[in-house]
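In this view, the complex is presented without one of its protein chains, the others remaining in place.
The block that comes next holds chain A.
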Amino acid sequence: MTLANSVKGQTVCIAAIKHPMVRAQAIRFGISEGETVMIQEIIPAGPVIVRKKHQELAIGRKMAEDIQITLVS
């Protein structure tokens, strides 16, 4: 399952991020592999907005397709 086909309201765990550059940026933002985030909003065919604590990030659709997740709840 990837971040791109998650559903709004789900809490998911980041399992794997494909590209090294994206991975590095994700570590900085604190959403690296193993972190848990909430799917705040999914803009149809557009970015996925994830939330971790008080921080919100908009992640482009293509990038979201490269992020593997596992469902937490």
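Convention: a residue touches a chain if its C-beta (ideal position, glycine included) is under 8 Å from a C-beta of that chain, and two chains touch if they have at least 3 such contacts; residues count from 1.
The rule is short, and it goes like this: contacts and distances are computed from a predicted model.
Asks: Would you mind picking the UniProt name of the chain not drawn here, from "Energy-coupling factor transporter ATP-binding protein EcfA2", "NADH-quinone oxidoreductase subunit M", "SufD protein" or "Ferrous iron transport protein B"?
Replies: "Ferrous iron transport protein B"
Asks: Take the complete complex as the reference. Which residues in chain A touch the chain that isn't displayed?
Replies: 19-25, 27-30, 32, 40-41, 43-47, 49, 52-63
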